[in-house]
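One chain of protein is taken out of this complex; the other chains stay put.
In this document, chain identifiers A, B and C correspond to the written order of the chains, with residue numbering beginning at 1 in each.
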Amino acid sequence: MSTDLHCTTSELLSVLLARDLCDGEKAIVGTNSDVQVAACNLARNMHAPTLWWVSGPGGMVNADDGVIRPTADHRNLACCEAVMDLPQMIDFIDWEIHFFDFAILGALQIDRFGNINTVCVGPHSKPKLRGPGTVGIAALTALSKRFYVVMPKHHRGAFVERVDFLNGPGHLDGGTTRTDRGLPAGGPKLVVSNLGVFDFEPSTKRMRIISLHPGVTVDQVQANTGFEMLVEGAPPVTMAPTAEEMQILRQKVDSTGVLRSAA
Amino acid sequence: MSTDLHCTTSELLSVLLARDLCDGEKAIVGTNSDVQVAACNLARNMHAPTLWWVSGPGGMVNADDGVIRPTADHRNLACCEAVMDLPQMIDFIDWEIHFFDFAILGALQIDRFGNINTVCVGPHSKPKLRGPGTVGIAALTALSKRFYVVMPKHHRGAFVERVDFLNGPGHLDGGTTRTDRGLPAGGPKLVVSNLGVFDFEPSTKRMRIISLHPGVTVDQVQANTGFEMLVEGAPPVTMAPTAEEMQILRQKVDSTGVLRSAA
Amino acid sequence: MSKIKSISEAIDVIKPGMTVATGGWIFNAQPMALVREIVRKEIKHLTLIPAPGSIAPDMLIGAGAVKTTGCIFISFEQFGLAPNFRKAAETGSIGILEMDGPAIAGGLRAGACDLPYGLIPDMCTDLPDVNPEYYQPVQSAPGERRMLKVPAIKPDVVLLHAQQADELGNVQYRAPVFFDILMAQAARHVIVSVDRIVSHETVRKSHALTRLPSAFVDAVVEAPFGAHPTVSAGFYDLDEKHIADYVKASADASAFDEYLSSYVRKCAGPAEYHKKIGSPAFLDA
Partner (left out) sequence: MSKIKSISEAIDVIKPGMTVATGGWIFNAQPMALVREIVRKEIKHLTLIPAPGSIAPDMLIGAGAVKTTGCIFISFEQFGLAPNFRKAAETGSIGILEMDGPAIAGGLRAGACDLPYGLIPDMCTDLPDVNPEYYQPVQSAPGERRMLKVPAIKPDVVLLHAQQADELGNVQYRAPVFFDILMAQAARHVIVSVDRIVSHETVRKSHALTRLPSAFVDAVVEAPFGAHPTVSAGFYDLDEKHIADYVKASADASAFDEYLSSYVRKCAGPAEYHKKIGSPAFLDA
C-alpha cells in the first residue's frame, strides 16, 4: 500500500492527522512521537499556522527546524518558542476548560469504544505482554477536548472487544457512560491505521469506518478487527496525500527522512 | 545608643543576628528585608561561608555583590547562584523535615509567647491600624526550624500581652501548645530590638531578657513592654559590634550604606 | 491571528462584579496601564485578587472600583502602609479576604488544574477565623498532619505586566515571574501589557525568556512604561518621587481625585500617560 501512495505508513498517517487539526488549537505531544510531531508541524506549515503544541516531557513549545526528533530531545530547545517544566504542564491539563484541544496517542490495544491500553496484554498480575505503562495517557485521553489514536498495524490483537487494561479512557462502556462517570465530553475522535480511518457513531459510541485506504476492503478490516466494526453504506477511499502535502512534509517538516525510514 | 556603638540600629541588629547564624544552614528571606539580607551575607563573609539563603519573592539564591537591595529586585539576578520560582519555593517549606533552618521577620506586634502579627491592630473587621498582610509569614514561623523577629522600635504597642491577630505562630499559648496543635517544635528563637536581645524560657515559653544594649536598663525594657518580661539575675550588656564585623558589614555587605541611611 | 489589542478593547472584557487578579510583586511589574484603564472606564464592584502588591490594588481601591479584595500582602514598603487600602480597611468600606502565600498558591493551583480545592498545612493562625470560606477544615486521620482545604481560585481576568511579547502572544520576562504564571494558568482570560512588541524571530532566539507561551495569553497590550511608577526589569526603575507624591495625594480625598484626574482620566491611554510623565526613555534602549 505504501507504494500505491508513494509514501510510508508513517507519512500517510501524519498527513491524515494533519488534515484534521485546526488553526489556533493547542496540543500536547507525548514521548516517541514522530508521527504526532509531523502531523502538528505539517498542519502549521499548511492551513494551521498558529496551531500550538508542546512536548509533554521536554516542555519545548512549537519546536521546528525541519527535523523530527524525539520530543524530549534537548536539541529541540534550539528551535522552540518557550520551555515549560513538566510538573507545571501536568497541572495545565484541566477539566471543564480543557486546556488542550487534542492529543495524539499510540496503544497496544484499542477497543470498540475507543478505550486504549498501553500497560499489558492479559491479566495485570501475570501479563502475556507487558507494555511500557501510562505516563500522560490517562490525563490526555480523559481531559483533552478530543484525541486521536495512531495504530500503524491493524490486527485482531490490537483492535479488541474490550481492552485488557484500561489506562486511556475513551467512551468507557459506550453511550453516555463517559460523561456519566464524570469525565468531560469529547474522547476519541479518529483512529488511523494502516487499513483506514475510523470514528465513533455519535449515539452508541461504537467504532465505525470513515474511509478505507486504497485497495483495502471492508472484509479485510473486519477480519483484522476483534469486534464488529460499524459500516454505513460503502465507505469511501481515503484521499491520498497530495503532491503539496508530500512536498511540504518531506522538505519542511521531515527533511532528514525520519518517517521515510520508518515503517 | 547608635552613637555609643558607632552604628545605626539597622547595622546593630544585622550584626546581632549574623552571630547566631551557622555555616551550612538554609534560610528564606522575605520582602523588604535589608536587615535580613545583611545578616545572612555578613555571616557568609565571616563564620558561615556556606550559609544558603533564598529570596522568598524573587527566588534568587545567595545574591551578593556587596549591595543590599530589595529581595525581589531583578538586579539580584546578576549576582546569584540560582533562581527558583515562587510556587516551587512555597512547596519547599515542609514540616517534619523543616527544609529551612531559619527565617527572619518583622512585625507590627509580638506577644510574650513570640506570636507575631502583621495584619491589624484592633479587631480585623474594624482595625485601628491596618497592616500589610501575611504572605509567607505564617509558613515561615510555623515551619522553619527557628525564627528571629526584628523589632527596631521597642514599645508597649509592639510588645503586647496577646497579638490582636495571630498570623505568625510562635509558641501559641506557651508551654507545649505549639506542638500540641500539630506544629513542629522550634518557633521563635531570638527577638532583637533597639533595647536588647530576648529569647523564650524553655518550659513556659515566655519571653525573657538575654542581654541589654549599652545604657539600657531592665526598668526601661519593662516600661516599654506590654507584658511582664522574664529577667533572670542581672542581664549582661549586649556585646557591641566588633571593628571586624563593622568593617566587613560596610565594605563587603552594604557598600552603598543602605543600613547606615536607615534608622 | 495577532493577539495585540488596544488597551480599551482589552479592558472591555472586564464587567462589573468580575473577579480580577493582578500580578507582579509589591513595587515590581504592577500592571498600572491596565489598572488605569479600569479606572478610566469607571468599572466598579470588582472582586480583586492581587498578588502581593502596592499601587495597583491601592489605586483600584482608592478609585472605588473594588467591592472586596483578597489581601495576601499590600504594602508600600519604605513609603509606609498602602494608603487607600488602609483607609478602606479601617473604615470598613470594602470587604477583605485575608489570605497567606500557601492559600493563594494552593487555590490558584487548584484553579489551574480545575480541581474543586487544594490542600495546605494548618498553620494555627487566625486566618480561618476571618476567612472561613478560603480556609476550610479537613478531617484528618489520627497522627496525620493537620491540613486545610483551600477552594480553587479562578479569576475571570488576570492583569499582568511583562517586558516584551511578540504578536502571537509569547510573553517574555527579564525578571522573576512571582505568581504571574500560576495566575495566568488559573485565570479564564489573560491580559498582559508589555513595554514593547518584538518580532517572533526575537522570541525564538531568546526562548528562555518566554515564561508565558502564547497559548496562555488572550490579549497583549503595547504600553511603554506600562508598569510605571513601579519597576519593569531593565527598562525602568522605581519612580520614588511619583510613589511619594501618590502617597501624599492619598491623604486627602480631593488631592487624590486630582491625582486620578491628572494621571488617569485626562490621559486617554498609555501613550498619553508616557507623555504626561515626561516621555522618559528605556534604560537599556
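Throughout what follows, a residue touches a chain if its C-beta (ideal position, glycine included) is under 8 Å from a C-beta of that chain, and two chains touch if they have at least 3 such contacts.
All values derive from a computational prediction rather than experimental measurement.
Of A:Ala18, A:Ala82 or A:Ala139, it is A:Ala139 that touches the chain left out of the display.
The residue touching the chain not shown here, chosen from C:Asp100, C:Asp114, C:Asp166 or C:Asp180, is C:Asp114. Interface note: of A:Asp85, A:Glu161, A:Glu201 or A:Glu228, the residue touching the hidden chain in the full complex is A:Asp85.
Seen from subunit A, the chain kept out of the figure touches residues 31-32, 57-60, 70, 72-74, 77, 83, 85-87, 90, 93, 95, 119-120, 124-139, 141-143, 165-169, 172, 178, 181-183. Annotation for subunit C: contacts to the undisplayed chain at residues 113-121, 140-141, 144-145, 147, 208. In the full complex, subunit B contacts the hidden chain through residues 23-24, 26, 49-50, 52, 54, 61, 77, 79-84, 88, 91-97, 99.
We take it that only the chains that are shown with their structure count from here on.
Comparing each chain's Cα centroid with the centroid of every protein Cα atom identifies chain C as the most central. For subunit A, the chain whose average C-alpha position is most distant is B. Per-chain CA centroids place subunit B at a distance of 28 Å from subunit C. With each centre defined as the average position of its C-alpha atoms, the distance from subunit A to subunit B rounds to 56 Å. Shown for subunit A are the residues that touch two or more other chains, of which there are none.
For subunit C, the set of residues touching two or more other chains reads 109, 181.
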